[in-house]
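Every protein chain except one is present and positioned as in the full complex.
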Amino acid sequence: MNSVDASEHYELGAIDLAPSLLTVVIDTNPHAWAALEDSLPLSKAVANILVFINAHLACNYANEVAVVASHSQKAAWLYPVPNSTSDREGDITMNANGAPAQMNKYRPFRVVEEQVTRRLKDLMDSTSSDDLKGNTSTMLAGALTLVLSHINRRTIAWAEEHGGASLEDAADSGAGSGANRYSASNDDERLQSRILIVSVSGSSDSAHQYIPVMNSIFACQRLQIPIDVCKLSGDAVFLQQACDATKGIYMALSEPRGLLQYLMMAFLPDQRSRRHLVLPTREDVDFRAACFCHRRVVNIGFVCSICLSIFCEAPPGGACLTCGTELDIGEYDVKPALMKRKKKKKKPANGTSAAGTPVSTPTPGP
Amino acid sequence: MAASTSRPLEYLEGLPGTTFNKLYQQPSTALAIFRRMLPDLAKCFVMALLYLKDPLPMADLELWVNAESRKQRDNAISILGRLHILQSKLSDEKVRTYVVTDPFATSLRQALTGSADTLSFGVLSNTPDEYKISIDFLDDYARRQWEAVLGYMVGTSAFEQRGPRDGASLSEGVKQLLQAGHLVELRGRSVDITKDGFGFVLQDVNTQVWHILILYVQTAEAIGMDSVEVLSFLFLLSSLELGRSYEKKHLTPDQVRTLSGLADFGIVYQESPEATQFYPTRLATTLTSDSSALSNPVTGSMGPAGQPGSSGSGFIIIETNYRLYAYTSSPLQISLISLFTNLKYRFPNLVTGKVTRQSVRRAIEMGITADQIISYLLTHAHPQMRKHNAGHSTSNTGGVPPSVLPPTVTDQIRLWQLERDRLRATAGFLFKDFTNFAEYQAPCQYAAEVGVLVWKSDRKRMFFVTRHEQVAAFLKNRK
């Protein structure tokens, strides 16, 4: 009886479910992969990731995928390859004349696989030993930025095609309203994007990219794009924080050989399905900061009020090492030397009011 | 999704287990069924279990799903069970476990990795064509054929004049199929559309194609073709690539016969029945897509005929004052709209009209339902309407989800239907005569969770469900 009720129509609108866009950032840092050679060589990992990508494409006809390699000296597109339409055509005709064995594969799977492997090979071939010598890190910030640009482009294109969140209206909304434009409230009607980072490098390697990586993470948070991290070796503090901030999944694999099963079980469900699932969460996220002066991880640090640099101890001369501002540091530095026992009880109250943000003391009216 | 999947799903469920066994031998079939028939959560389950060596204990699976989503979980598992994809087994330690059944698991793994040598995804033709068949041509062909089919059903006079000129001729097979499916009736020489037929023409193209295909498979059985072969061929079609030609020689005779049948609908294209190769059209390649992926050139150009460049599929604008503007010159679409609208003016590329109580009642008397009208309006809503309402909804912070159509109009159409329609029949099963309340309550609650409960009366200890298998199994388990 209830179903004849007119109130039912609200459910109708939800029928059109947007497809999801999976973007994979593969950390191809040769140093780190060399260390993993015994348990999971890169070639095998890529094969596993490709099966995973196929599984994602299999879930919905309109699902999309993008793959970026975060290499030691640059970040590069693996799929889709921008700016190479002619290249792609050649690719197809080549295959058409190729072996019929290719026909055992669903075509979209094949295209992704061929491009990824070919581009990855090109990337490896183009890496000279000079590039590797001085450089043990990975261009995570670049890869994330590229991926985000792609997601942005696809979201705009998708919205244009389907008349979802409108562009012109958004463009009219003013300068400060970036948030409105990018965090549309109707979640199910947007292209569902997410980022998976298959990471092997440690955190200390990428410390110099701290600010750009953090910028990308905040962008993801703002756009409600979860960042999932599948950590094969090393442990990266940023990435833990990234997952925590964007409500993604962080998993450090104890057994890298089981990569595919981990991928299939934990990382395949898209945002819609995740609502129904109990996700692996990481309970103790490392939020400690590294100081700018010695890269020590600190519990309590000193922060420059001008540029927000973190120091583990008051910088010598009272000048901030980053911005050079003369800082008023008297109270902290001299505290152990000057205080006497009696005063010590009073002083903390004084010291903290200068140290931190103020208490919300209710003040009388005019 | 629900609306468009239900029909093929119902048909497949009715097939015996051995048929599934045969069907799942083909990776393309496994892939297509996985993609098209399963809800999101079921896909997650299948993928998670696919590469597990050992069966997954039932309790673990339950732990994996949020407590609030039990209903979705049970629904997913029940669909998987009905499609013979997931099996529950008792393991050695007497734990109930789930495992993905074998031909399906193997085939799906093969589909994902491309390992087996089954030629399941078609064989590309290497012989170059003398004429280059472009995608535009295929889209045009598909559109013409499909519009001809619909036009034949609706009986647009303008269409029949146009038909031969466009070269879209309907074969006897098509006409027979439509009759067999009770979509049209022959009265003397004139063709009359049935109530089912009205429902059919108002659906979106994807659903229509599935409807026809299922009909085709059903009639194929009647004329002695192997339904498994036909079905797996359909699923194969859905995984082919648009704009490329495929070899026929690997197909079985039944499949070749199917091919020529489908060519009449515009689902595939072949130059002549004797040609050695065929082209799938967009109607075929989007078979396993959701309805949201349907803003493709076929549906797009169905509306404003002759403007294939226009993006998006929608051409109808309906305002809160029930006025309707349709940017189309296609006689088919105009006659469809006129089924439930009083048309006022007609311009070269625009017709305007008004949805009124009389016009909707007229439609309902013909057997069209309010839901069909609304879903028709929804699928063909102009991009401006989607844009406007989506933009509007972002500022509306209330709990009401955004709707493309004005709520006043959809509500009113439903209310007009309710004026006539006060009873609704649901086929199902009544459970009654429970000895005590507790015994009644548990299965009743279970039925509600599984989503099959239609009606219940605590006082009479009775409840009514749409399907009884699970409830029966539940009752059995309790004993």
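All chains are identified by letter, namely A and B, in their written order; residue positions are counted from 1 within each chain.
Note that in this section a residue touches a chain if its C-beta (ideal position, glycine included) is under 8 Å from a C-beta of that chain, and two chains touch if they have at least 3 such contacts.
By our rule, contacts and distances are computed from a predicted model.
Visitor: Among "COMM domain-containing protein 3", "quinol--cytochrome-c reductase", "General transcription and DNA repair factor IIH" or "tRNA splicing endonuclease-like protein subunit", go ahead and choose the protein name stored in UniProt for the chain not displayed.
Guide: Not shown, but named in UniProt as "General transcription and DNA repair factor IIH".
Visitor: Which shown chains does the hidden chain touch?
Guide: Within the full complex, the chain not displayed touches A.
Visitor: If I consider the whole complex, including the chain that's not displayed, which of A:75, A:230 or A:263 touches that chain?
Guide: A:75
Visitor: Which of A:122, A:235, A:255 or A:326 sits in contact with the chain that's absent?
Guide: Answer from the full complex: A:326 touches the omitted chain.
Visitor: Which residues does chain A use to touch the chain missing from this display?
Guide: So the residues of chain A touching the unseen chain are 72-77, 80-83, 135, 139, 141-146, 148-150, 152-153, 156, 168, 171-179, 182, 208-212, 214-219, 222-223, 241, 245, 283-290, 298-308, 310-311, 314-315, 318, 320, 322-329, 332, 348-349, 352-366.
Basically, only the chains that are shown with their structure count from here on.
Visitor: Round to the nearest whole Å and give the separation of the Cα centres of chain A and chain B.
Guide: About 37 Å separates the centre of chain A from that of chain B.
Visitor: Can you tell me which positions in chain A touch chain B when the two form their complex?
Guide: 1, 3-4, 6, 8-10, 12-19, 51, 54-55, 58-62, 96-97, 100-101, 103-107, 109-110, 113, 160-166, 168-169, 180, 184-186, 189, 260-261, 264-265, 268-270, 272-273, 275-278
Visitor: Inside the complex, what are the residues of chain B that reach chain A?
Guide: Going by the criterion above, the answer is residues 1-3, 27-28, 31, 34-35, 40-41, 43-44, 47-48, 50-52, 63-66, 69, 72-73, 108, 110-124, 126, 239-241, 244, 286, 288-293, 295, 311-312, 314, 371, 374-375, 378, 383-388, 390-391, 393-394, 397, 400-404, 407, 410-411, 414-415, 418, 421-422, 424, 455.
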